[in-house]
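Can you keep this structure in mind? I'll have questions shortly.
Presenting subunit A:
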Amino acid sequence: MTEEILRVENLNKFYGDRHILHDINFTLHQGEVLTLLGPSGSGKSTLIRCLNGLEDFSSGAVYFKGEKINLTDKNWQEIRQKIGMVFQSYDLFPNLTVMENILLAPTKVQKRAKDQVAQDAEGLLKDVGLEKYADSYTRELSGGQKQRIAIVRALIMHPEVMLFDEVTASLDPEMVRGILQIMTKLSKEHHMTMIIVTHEMGFAEQIADQVLFLEDGHILENTPGKTFFAQPKTERARDFLESMDF
Partner candidate 1 sequence: MNWQVISHSLPIFAQAFKLTLWLSFVGILGSLIVGALSSLIQYFKVPILSQLFTAYVELARNTPLLIQLFFLYYAFPVIGLKMSATTCGIIGLIFLGGAYMAEGFTGGFSGVNQTQIDNGKALGMNNLQLARYVVFPQGFALSMPALAANVIFLIKETSIFSVIAIPELTNTALDLIGMYYRSNEYLFVLVVAYAIILIPIILLLNLLERRVRYGTFGD
Partner candidate 2 sequence: NDSTGGSDSSVVAIKKRGVLRVAVFGDLPPYGWVDEHGNRRGYDLRLARRMAKDLGVKAKFTQVNANNRVDTLNSDKADIVLANFTVTPERKQVADFARPYMKVSVGVISPKNAPITNEHQLKNKTVIVNKGTTAENYFTEKGGVHLLKFDSKTQQFNAIKNKRAAALADDNSYLYAWVKRNPSYTVGIKNIGPNQYIAPAVKKGNKSLLDWTNQEITKLTNQGFFVTDYNKELKPYFGKEVKPSDIVLN
């Protein structure tokens, strides 16, 4: 098997008294796509946020390329440059233009040369079909366009893993497809390692190498993608899959 990128060991998370994530274990290898499925409130967002330090956790460990991540702010800040993340609410910085949004982190955080990054950015914008919009403000863009920019903004950091949390959930149905295509391309052509939370079952089925099915903060299934959709092991997962199509 290829190189191990992320490994989670016995991760537990509490909000106050509430035990939100129970003994989470899994491993993600180079180039793999892992899909997190599960009903609303099962802890998918919480888990994915733990993986780049937006939430701290109570016990357990996360390993990045075999090295245990040490839970200081400083260290997370380093790690996050290697782990890209895109959220449901396409949150571009509204006070900046598209290009400024993209350049901010590489120039300020990674201190890369501006003109070089800009060139890079133009390439990526072209890939997602938005090269015309470099100097627009984000309010002039549709939801789908914003979300594509958000993906570019994460990719420009040259991350080794990408985390996607329901990136199509707030989009008009007609916009969804474009975004899913970009993600598919990212996996198939660029072999990006990814963790994806989604409610689009068709898409998940097509892209997932591995499926983690969560309920109430427990991993109920950790199965190769094909197997999960063809014959889910648990009753709960079967119900869940059924409820997803009317």
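The candidates came about this way: all candidates are chains of the complex that A comes from, given by their letters.
Just so it is clear, contacts are C-beta pairs under 8 Å (C-beta built on N, C-alpha and C of every residue); 3 or more make two chains touch, one makes a residue touch a chain; residues count from 1.
Note that the structure is a prediction, hence the values are computed from the model and not measured.
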Single touching candidate for subunit A, where 1 or 2 all sit in one complex: 1
Of all residues in subunit A, those that touch candidate 1 in their complex: 49, 52-54, 73-74, 76-78, 80-81, 83-85, 87, 89, 91, 93-96, 104-105, 108-110, 137, 139, 150, 153-154, 157
